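Just one protein chain is left out here, and the rest sit where they should.
Up next is chain A:
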């Protein structure tokens, strides 16, 4: 069963960013496990989850990195963004400040992520209609101005969660598959095709795979 799960055509790394408490972790759990926790705690460091979806009859596996929104819970590494091809920039539609800070998060992406990273602005907690502080139109025009796609979601009642991830993964897929047509398919990252990697067990340390070497 596992093997079947793990067969995929593409693996995309997507990061979830945004202020503390906007619901990044719940978006992740809703999408990957269909779970929602009203009393979820602050994320410490980073959390991961994966889920595969079908795009164009291809299996796209999303490896989603859920990062801590709170500065003091963020790890001291900018490698969060390394290799990421997509980012969901999440804010809370009931808290205007979290929307205002989207600009700062964009800056962070510009500084650390790939220049072509696909970014989607996500206004979460759309179920809190009576508390809305960020008008949909304002957010949409901000997204347009910055070349981001835009959706309002609710991790609580599942509105648009699936769509949001699906849209961003499709967009990434579209870009990557187009590039593969124009560019050469040669040498994926990893060992160059012309050189067959010879797997040699390390003679020491690197004990991940060979615990028998541990005690030498």
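FYI, a contact is a pair of C-beta atoms (placed from the backbone, for glycine too) under 8 Å apart; a residue touches a chain by one contact, two chains touch by 3 or more; residues count from 1.
Throughout what follows, contacts and distances are computed from a predicted model.
S.K.: Pick from "Trafficking protein particle complex subunit", "Putative mago-nashi", "Proteasome subunit alpha type" or "Arf-GAP with coiled-coil, ANK repeat and PH domain-containing protein" the UniProt protein name of the chain that isn't shown here.
M.R.: Its record in UniProt gives the absent chain the protein name "Arf-GAP with coiled-coil, ANK repeat and PH domain-containing protein".
S.K.: Would you mind spotting which of A:34, A:77 or A:141 touches the chain that isn't drawn?
M.R.: A:77
S.K.: Just one of A:58, A:107 or A:179 touches the chain that is missing; which is it?
M.R.: Touches the omitted chain: A:179.
S.K.: When the complex is taken as a whole, what residues of chain A touch the one chain not shown?
M.R.: Residues touching the hidden chain, for chain A, are 2-3, 5-6, 10-13, 42, 44-48, 63, 68, 72-77, 79, 82-85, 114-117, 172, 175-176, 179, 182-184, 186-192, 194-195, 197-200, 202-209, 211, 214-216.
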